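Dropping a structure here in structure tokens format, bear with me for questions.
Just one protein chain is left out here, and the rest sit where they should.
Chain lettering (A, B and C) follows the sequence in which the chains are written, and residue indices restart at 1 in each chain.
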Amino acid sequence: MPRPDKVAQIPKPEQIFFFKSCVASNKYPGIESCGWDSLEILGVQPVDSDEQTCCGGFVTFANVAAPTASMPAVARNLSLAEEKNLDTCVLCNGCWTFLNEFGHFMNHNEEVKGSVNMMMNMMGREYKGTSNVYHIAEMYYRLKDDIAKNVKRPLKGVKVATHYGCHYLGGGKYTAIDDAQMPTYMEELIEIMGGTVVPYTANRECCGTGFTQIINGKDLSLEHTQHKLDSVKEADPDLLIVQCPYCHSQLDRVQQQLNYRQAAAYETPVIHITQLVGLALGLAVPKLAFAAHISGRKRLEDVLDRIGR
Amino acid sequence: MADNYLEAYGQETSRDVAGRTANYFQDLFSLEMPLGRMMKMMPGMVKFAAAGKDTREDLFKFMPQMMPMMKQAFTGKKEE
Amino acid sequence: MLEQVKDWDDDFYEKFKPIAMGFVNEAEKCLQCGKCTGQCPAAAVTPSYNPRKIIRDLVNGNLKRVFSSVELWQCFFCSGCYSVCPMDINFPFFVFMFRLAAMNEGYGWEDVKQLEGYAEKDYLKKGITVSTFERNPEAMETVGDISKIRMAAGLPPERKVSDRGLAEINMISDLSGMTSFMKKIGGVELLDCKTCDDAQMKRCKNKPLPAKVGKIKTKLRFYNYGEPGGKAHAEA
Partner (left out) sequence: MSKKTLVIGGGIAGITAAQKIAQNGGEVILIEKEAELGGNFAKLAFTFPVLGDAKALVAKEIDSVKSAATVEILTHTVLQSCQGSAGDFTVELKTATGTRTENVAAIIVAAGFHYMEPTAYTEYSYGRSPKVVTSLEFEKMAAENRLPQGKARVAFVHCVGSRDKAKGYRYCSKICCSYSAKHAIMMKKANPESLNYVFYIDIRALGKGYEEFIRLAMEEYNVRYIRGRVAKVIESEQKLLVRAEDSLIGNPVEVEADLVVLASAMEPPEGSRELAGVLGIATDEYGFFQEAEANVRPVNSSKPGIFLAGSCTQPMEIAASVAMGGLAASEALTLIK
């Protein structure tokens, strides 16, 4: 169940710093465009900066960058939001946990903050630690009343399954808006938008990307994802909703890989929560960028036909 | 877990490994600025200054802050 | 094999904790209850991977085993162990720090080498770690040109990071020693579907891909402790 105290802490700002995600920009552009437009519709103006880079989470957890290299990178990205006096909204669980945990670490360690700030000062910036990082799904849950008011394309009769992703709930054991083991806020959002929630057994399992395992331990990664996909297939949802572009990429792309490796037939469309909200809020179909999706394209079209294009 | 790790390490004990590891992390997380480290940072700063007009200006603004650290790095003494 | 307890470094963890600035803590509280391993996705697919044992070896000070283990490189970083831990041990951070230490000892370079390209070619050159480049031909066929999709969605054809931003992350990388580290480990090319021949294509479509390609020997990787002579590797 969502934690009301945590939800209440999320503000409803007029503007928010829109932190883009690498996977969302380069593999699934619909996440970026829908995230932006849906926030606009819900009355929160996203603010962009072309100086923002990747959060650095991937290179850090790939151990190419030591924490001493990734903390200044986090501080730099957050200082961009601080310069504008805004909170940060991220699209990806990885960005959320990485910015949050390293930001938290710097805020509670004056010495480290000082040395990071020395590096920031060289670039004419300063990290103060005033920008809170919110996941876009958290924002949606906070703005659920506005979503309910603005539904243009109700997801009537669409069976939707959810996948939350480890780095939001696991890493955010004490900071996420929902319980780590039995989250329900996405289900609530889906019901608000008129969809039907389909439960499946492996709901809380990891998607199997394992940060670098999809590259280094591909067999392990695929084995785990297959386990998850089998369970999804059994429940047979029309859409599988994720809130992390990295999970999105794994669950979407691995279906195809498994199909040609093992002659399996996984055909579940995977879409991000921003795209689902965008769909319900009536964004134009090209905005949703479903052309970038790989698995279950036919089924995705069927869903669009059913609820109206 | 397999146990052929002794092969790889030979006669070394975990104590030797621990010593090396502790030194490594001490270096990695050190907030001190020894000369060697300062010298390593120089190319990066030069590159940054060469990147554009505004980066150069920002870096020069930082120089006064930098001088005591440079002194400290060269002399090895911390100034009060 | 009989282990010599006198070889263990009993107080390594105590020394390590303050050095690591709070990144790793509470390992001494571990109850050895096994809740972490019970829910671990990596343990579910790799029989020898076991977070509980890694914590135990750390607290005991049997570092040779921890650092030279292949298991250290099998963590999925899913934080599930942290979310269920009754003692709030944030195990993924332990793995993260141990991997750095293992690399210092000469292990795990093969894994990091493959990932170095992401930092060098994408993160530092473009500011975005995941590029539009597809390694999988089928994905390329299905999706087509991503910039067209981006434009249709009302976005610029390519997400660009400003020159200023790139200069800044490059300086951070230089100042923090990340660049020199990357030079030291070098990188390997990952399998690129554009350049693979018919035989490779056939194998790829019918059999599981090898976990490693190029210069790397795969047989040493699985369920085996490190690469013997890993230290020599580091010294070279």
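Note that a contact is a pair of C-beta atoms (placed from the backbone, for glycine too) under 8 Å apart; a residue touches a chain by one contact, two chains touch by 3 or more.
The shown structure was predicted, so the numbers you read here are calculated from the model rather than taken from an experiment.
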| message | Quick check: which displayed chains does the absent chain contact? | response | A, C
| request: Would you indicate which residue among C:K29, C:R135 or C:K184 is in contact with the undisplayed chain? | output: C:K29
| Missing-partner contacts on chain C, residue numbers | 29, 31-40, 43-44, 47, 50, 52-53, 83-88
| query | Hey, which chain A residues sit against the chain that's not shown? | reply | 173, 179-182, 199, 201-202, 204
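We take it that only the chains that are shown with their structure count from here on.
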| field | Between the pairs A-B and B-C, the one where more C-beta pairs touch | value | B-C
| said: Just the number, please: Cα centre separation of chain B and chain C in whole Å. | reply: 23
| Among the residues of chain C, which ones contact at least 2 other chains? | 21, 100, 164, 166, 168, 171, 173, 175, 177
| query | For chain A, which residues are shared contacts with two or more other chains? | reply | 66-68, 112, 122-123
| Partner chain B, residues of chain A touching it in the complex | 66-68, 111-112, 114-115, 118, 121-124
| Which bits of chain A are touching chain C when the two form their complex? | 20, 22-23, 25-27, 29-30, 32-33, 37, 50-54, 56, 58-69, 72-73, 76, 97, 105, 108-109, 112, 119, 122-123, 166-167, 169-171, 173, 180-181, 205-206, 208-213, 215-220, 222-224, 227, 253, 256-257, 260-261, 286-289, 291-294, 297
| query | Can you list the residues on chain B that touch chain A in the complex? | reply | 28-29, 31, 45, 48, 55, 57-59, 61-62, 65-66
